[in-house]
Each structure stands twice: as C-alpha cells, then as structure tokens.
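Note that this complex is displayed minus one protein chain, with the remaining chains in position.
By written order: A, B and C. Residues from 1 in each chain.
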Amino acid sequence: MTVKTDIGTTTPDRITVRGKNISTEILGQFDFVDMIWWTTFARMPEQREKNMANLVLVMATDHGLTPSAISARLTYLGAPEALQGAVAAGLLGAGSVFLGSAQNVTEMLVRGAAPLTDEASDAQVRECARALVQEFRDARRPLSGVGHPIHIDGDPRIPTLAAVSRDNGYYGRHWRLMEAIAAVLREDFGRPLPLNAAGGVGAIFAEMGLDPLLARGLGLIGRSAGLVAHILEERESPTGQQIWDLVLAQDPRNALPVRQGARRA
Amino acid sequence: MTVKTDIGTTTPDRITVRGKNISTEILGQFDFVDMIWWTTFARMPEQREKNMANLVLVMATDHGLTPSAISARLTYLGAPEALQGAVAAGLLGAGSVFLGSAQNVTEMLVRGAAPLTDEASDAQVRECARALVQEFRDARRPLSGVGHPIHIDGDPRIPTLAAVSRDNGYYGRHWRLMEAIAAVLREDFGRPLPLNAAGGVGAIFAEMGLDPLLARGLGLIGRSAGLVAHILEERESPTGQQIWDLVLAQDPRNALPVRQGARRA
Amino acid sequence: MTVKTDIGTTTPDRITVRGKNISTEILGQFDFVDMIWWTTFARMPEQREKNMANLVLVMATDHGLTPSAISARLTYLGAPEALQGAVAAGLLGAGSVFLGSAQNVTEMLVRGAAPLTDEASDAQVRECARALVQEFRDARRPLSGVGHPIHIDGDPRIPTLAAVSRDNGYYGRHWRLMEAIAAVLREDFGRPLPLNAAGGVGAIFAEMGLDPLLARGLGLIGRSAGLVAHILEERESPTGQQIWDLVLAQDPRNALPVRQGARRA
Partner (left out) sequence: MTVKTDIGTTTPDRITVRGKNISTEILGQFDFVDMIWWTTFARMPEQREKNMANLVLVMATDHGLTPSAISARLTYLGAPEALQGAVAAGLLGAGSVFLGSAQNVTEMLVRGAAPLTDEASDAQVRECARALVQEFRDARRPLSGVGHPIHIDGDPRIPTLAAVSRDNGYYGRHWRLMEAIAAVLREDFGRPLPLNAAGGVGAIFAEMGLDPLLARGLGLIGRSAGLVAHILEERESPTGQQIWDLVLAQDPRNALPVRQGARRA
C-alpha cells in the first residue's frame, strides 16, 4: 500500500516541490505561471508557453455577471464568513457547458486532427471538419466550441486569441480545424455558429499538446481570481439581495420584497 | 495514531452502524429520521423528537426561488452532468445569515436562558431578553432570529412552529425568551422585528437540548431535498439562462442577449 | 422572459409549496418523505413509495469512513466555522463512481429492460442481460452496479434490498435484469462480480419508474445526514489531523509530524 506524491515533501526544516527546496530555489524566484508548470510538469515553461498560459488565465478571469459570479454572490449573501464557499460555488458551474467545455473542445480537436499535419491543405482540413460535424450530428451530441447567445456574429475575443497564438507559434492544424468546423456549419449546414471562447481556448490547448483536463483546470484557476474580485465588490456594493428580489419579482404570485437593510435588528 | 469512528464498520459480509447490522437490524426497519438519530446519537428518537425533526426538515426543504435554489440552478446550467455540484453550490450559502443562522440562534438562546427555568415569570424572561438585546447592541453584533425582508409583520410559519412545539412538550423558556426578544425590540427599542424562521427553529433546538450545530445540520439535510426538486424542475423548465439574461439586462451597458436555444449547434 | 417555479411562492403572509399553504396544510402534517414527494412531484407518496424512499435514504446515510466522510472531516479541520462547506465537500464525490452511480444503473436498466415485461421468462431476461454486457464490453465502458473492493462475495445489503422491494411490489423485470447481469458476468465471462449497492438502488428506482436523476438525488439527501453525523463526531473526537499525518507518514521522505494540540498558542 503506497500513498505518495511526486509533487512535494515536508520535513521540519525543508519543504520541496518537485525536488526543489521551496525556500531557497522557488520563493521569490518563480512567478505564478512558472509555479503552475513546475508543480504540474516538473519543468519550467518556455516563454511562449507562459505567454499562452497568461492569455488563457486572463481570459478566464472574468467578464461581468456570469452565472458563476451570480452564484458566488448569492452564496456570499448567506455565508459572508466563508469566502471559500462563495468561490467554490462559483467554480462548480465550470462543467461541460460553460468554462469547462474547453476541455471537450480540446479532446475533440486532438482526436479530429489526428489524420492531419500542420502542412495539410485547406481542402484536407475542411474534409476533416465535415466528418467531425457529421459525426456529432449523427450521434445527436452537441458540438462544443461554436455558438454564443450574445456574440452571435462572432466572439470579439477570437481574433485576438488567434493572433497571439500565431505570434507564439501555436496556430496549426487544430486551430485550422476549429475554424473549418465553423465554416462547414455555416456553408454546408446553413448554421451560422461562429467560434466561442471555448473553441479558441480548446484550439490553443490542442496546439500546445497539453492535457485536455488542463484546459478546464486553467479555466478554474483564472475564474477563481474573477470570483474573488466579485466578492470584494459585493461586500462594498451588494447585489445579492437585489438579484434575489429581481428573480422573485418575475412571478406575479410573489410579493415584492421590502428592503432588507431597513428591517434588520 | 488512532483513526476510527464509532459510526460504522465494514467487513466483507457485515456492515454495522453504531453496532447494529445494517442488513438485519436497520434496512427496512428504520425510517430516515430514525437513521439520523441512530447515526448521530446511537439511540432511537422518541416519537416527539421525530415529530420535531420532521417539522424542521420539512420547513428547510424549500419555499421557492431562494438564493440557494438560484445558485443551484445556475450551477446546473454550466454542469448538467454533475447534480452533486449543483446541490453543493446551493448548500454553501447556508451560513450565518440564511439557513445556517438557526445555529447562531440556538447558541444565543441556550446561553441567554441559562439563568431561567421553564417556570420563570414573564417579567424574568423579559429581563433576560432585555439584557441579551442590550448586549448585542453594545457589541454592534447583528441579532439573529428576528426580522425578514418580506414577512415584515411576522413570518406566517411561526405560529405553526410554536403550536407544534407546544403539542410535543417543547415550548419552554427558550421559546419564551425568543418571543420576548421580539417584544423588547418592538416595545423598548421601537424596532418592529418579529421572529423569522431561524428564530423559531433555534428555539426548537434549544428546547430539545440538541447540539446547536445540528440546527444547521438538519437545515442542510432538508434543503438538499429542496435543491434536488429544483434541479429536476430546472431540467424540464429551464430558468438558468433567463435568470442570467435578467441580471445582465439590469445594466444598460450590456446588450440584451439573443435566445440561446436558437443559436446552438 | 419568464422566470418562475411551480415549487413555491411567497407573499408577506403566505408561503405556498406546490399550491398548499405551508403554515396551515404542510407543517406538522407532512413528514420529510411526504415533503420530498410533494415538492418534487406535487403529489403525496403511496405508502409503499415511502417505504422504498426510507430504505434508500437510510442506506445512503452512512457506513463508516467513506471517501465522502474523510473529505468532509478534512474540510472541517481547516474551516470548523462552516459546516456547510464540510457537507458540500463530502457530497461532491457523489459522481459516476460512488453514490451517484445508482443514476447510471437506473438509466441502464430502464433502457435495457425496455423489450421485457415483468412476466418475461428467465431465458428472455438472461438474453437481455447478455446483450447489455456485450454492449458495454464492446464499447469498453465500465458496467455500473456490480463489483466491490470489499464485498467480493456479495454485498450483504443486497438480499435485504431485494426482500423489501418484493414486499412492496417492486421486484420485477429491472431487478431480474440486474441479477441476471451478475449471473451472466459470472457464468459466461468468468467474472465473479456480484451486485453492489448502486446495483440494488438502481434496480429499485427503475422498478419505481422514477427519474434516474432522483437516484443520485436521494443518495445526496441521505448522505448529507451521514456527513452531519460525522462532523458532530469529529468535533468531539477529531480524526482529521491524524488522517493527514497518516497519509504523510506513508512516504519516508516526509517527517513524522509532532502533535498539533501540543503546539498551538
């Protein structure tokens, strides 16, 4: 019965992470992305990997009142003494539909692009895309990575994700396949569903050859930062009670609540 | 180094809970409240304890789109494959302000009623209440158990909680103290803050002589049932995306989203 | 944009659940299983449904230091002020492998038994079981509902689950199919993998014609009670620090920790 991790060890006067002494070789010398790579892969990131990791972490951080931010704020309303619970509640929605779905896209692109090289012709990439779309339609499984309820003509972040990928040497067959999937949907199936954020992030992880699980993982790390920012704002400018009131007010069978602040002991 | 629990043991052909064989002495013979008592206290509940436990579990289950139900539904929107995540997200708001606050009330009443007997005069109970209110005001700590943003003239459940408590022999000094606190707030401090649900539940747990932590605990058990019901309804009649849209629509700087259903691949 | 629930409504003097006034028609009159049915289905359970619900809730409650109990205790070690976090952490493991897997079994049995009636011959049931086993093997998907690391000759709870099912009129084609699956694995494939708890619970939900998601849902409700009991015991007889020490001690590169209690300020 062996239980051990290669991630780290602890003795009274020495803590190691992947074999390095945290006090003398890591703290003050590694930045956070270095540490993510070191802890996960036992190697330092190349500069271009750091650029991409920062890109993905920054993108996942936040962009307003997402479902995860709303859940976190409503959780904080009931348990302001436990920030960790509000952050956890916000992260729990990072599944197959939002945020976590970059994992599904990565898996799809790695599998789908297996027959291709980065030098494949546009026609070959297009053929692969067509086969993949057909497969998902036949199985009646939802295609991740395309379509968005607000950005119906294209997610404004996608051109930047693609440009940064290109600048760092990560725009190859997986990115091309992802873009071809959207083209096939639009041109062959009459479904104008441009790439969404998960599509771009999935393409990046597939290009980088990283474990698809890490696509979801970096999304969780980035989002945890956004949720902390939301809770700090919530404490100063509360929205939780108003969101609750707003939801109740949609059903005329409920009474409109009186303000809480005015009624507290 | 000993790590063991008195709750249960397992061998290939025998599972025990608190010393009873689950297969021959428990399953099919205990109902759920029996099992809660047996697992927690290693004894069966009296009938009147069962009545009160059912009362509290039923009350905690649900009453519409509470913050915990909204969090659970928004979590399910992102991760429909993980019901446990949606339920966990909903429970995480059961802290010092909502649901979990019955624990705080129980602690306050047990401590506050220590100088009283069940035969104390109304004046004595009133005096205790006044001291407690003054103590919380001096410390600028919020008093749990009174006040509600909607039920400003009294929570409609309180008379029933009190009546069932009386019928089961659990209406003594703690209930009287709780009611006296609201009277003192109204008459001496001009603050019309009637009992809320946590006030009633806290009084019940204090009367029963149960661990205050269990007041929060039974709240969690009951609410988990309500959250499961919400998710089953959410799957058939989704509200998560609409709640998200509704929240975004409150700020004119956001665009009104286009319906998701129409744009999915 | 409509956001509403049929579960309940709230006005200042009236709370309803599925149309009943909670104060005058529910509290003190419903027990917890009544309330689960009323909230979820808007109808009262039959007596035999209550018997089965209690059976399943009791079984899910607890049986010692399960992974969910250990997670809850370790979470409580770091955050004793937030019982809800410890319970949530324990529930989050109720996925496709443990506890939540009854959902997968229910889905498999409902689908697999579709061609059968309760009057089907043993040979017909056996044929269905063989097809199902073959299908999972061909797809290299793990079969839920059979096999257990400790109860290798059969889970001691299964005979009781089957007997209570029979007594309540819920032992039909789904139970027979589940038992036949284990027989086929043993006799045709040389794999002695008897039914586990998820197999029995899945058979019950399939027989009752309930939503498979509810199999996972009732598991969460029952387990929340077990986790509350664990945390109450943990507070009196802590195991969290010892479990941590025990795990660290498995790797000789770690030092044996000194007792925490002795070193606290």
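Assume a contact is a pair of C-beta atoms (placed from the backbone, for glycine too) under 8 Å apart; a residue touches a chain by one contact, two chains touch by 3 or more.
Bear in mind the structure is a predicted one, so any value in this text is a computation, not a measurement.
A.B. asks: Considering the complete complex, which visible chains touch the unshown chain?
C.D. replies: So, spelled out: the chain left out of view touches A, B, C.
A.B. asks: Would you mind spotting which of C:Gly8, C:Gly28 or C:Gly100 touches the chain that isn't drawn?
C.D. replies: C:Gly100
A.B. asks: Which residue from A:Glu119, A:Asp138 or A:Asp153 sits in contact with the chain not drawn here?
C.D. replies: Final answer for the missing-chain contact: A:Asp153.
A.B. asks: Which residue, A:Pro45, A:Gly78 or A:Gly226, contacts the hidden chain when the whole complex is considered?
C.D. replies: A:Gly226
A.B. asks: Sort through A:Pro45, A:Pro67 or A:Gly95 and give me the one touching the missing partner chain.
C.D. replies: Only one of A:Pro45, A:Pro67 or A:Gly95 touches the chain omitted from view, namely A:Gly95.
A.B. asks: For chain A, enumerate the residues touching the unshown chain of the complex.
C.D. replies: Given the touch definition above, chain A has residues 1-15, 17, 22-24, 26-28, 30-36, 39-40, 51, 53-55, 57-59, 61-65, 69, 82-85, 87-89, 91-95, 100, 103, 150-154, 156-157, 159-161, 163-164, 167, 211, 213-214, 216-218, 220-222, 224-226, 228-233, 235, 237, 239, 242-243, 245-246, 249 touching the missing chain.
A.B. asks: Even though one chain is hidden, which residues of chain C still touch it in the full complex?
C.D. replies: That gives, for chain C, the contact residues 64-68, 70-71, 74-82, 85-86, 88-89, 92-100, 136, 142-143, 146-150, 152, 185, 191, 193, 240-241, 243-248, 250-251, 254-255, 257-260, 263-265.
A.B. asks: Can you list, in ascending order, the chain B residues touching the missing chain?
C.D. replies: 1-5, 9-12, 79, 81-82, 84-85, 88, 247-248, 250-251, 253-255
Here is the rule we use: only the chains that are shown with their structure count from here on.
A.B. asks: With chain centres set to the mean of the C-alpha atoms, which chain is at the far end from chain C?
C.D. replies: A
A.B. asks: Roughly how far is chain A from chain C, going centre to centre by Cα mean, in whole Å?
C.D. replies: About 30 Å, centre to centre.
A.B. asks: Indicate the whole-number Å distance between the mean C-alpha point of chain A and the mean C-alpha point of chain B.
C.D. replies: 34
A.B. asks: Measuring centre to centre with CA averages, how many angstrom lie between chain B and chain C?
C.D. replies: Averaging C-alpha atoms per chain gives centres 22 Å apart.
A.B. asks: Specify, in ascending order, the residues of chain C that touch 2 or more different other chains.
C.D. replies: Correct list: 1-5, 9-12, 82, 84-85, 88, 92.
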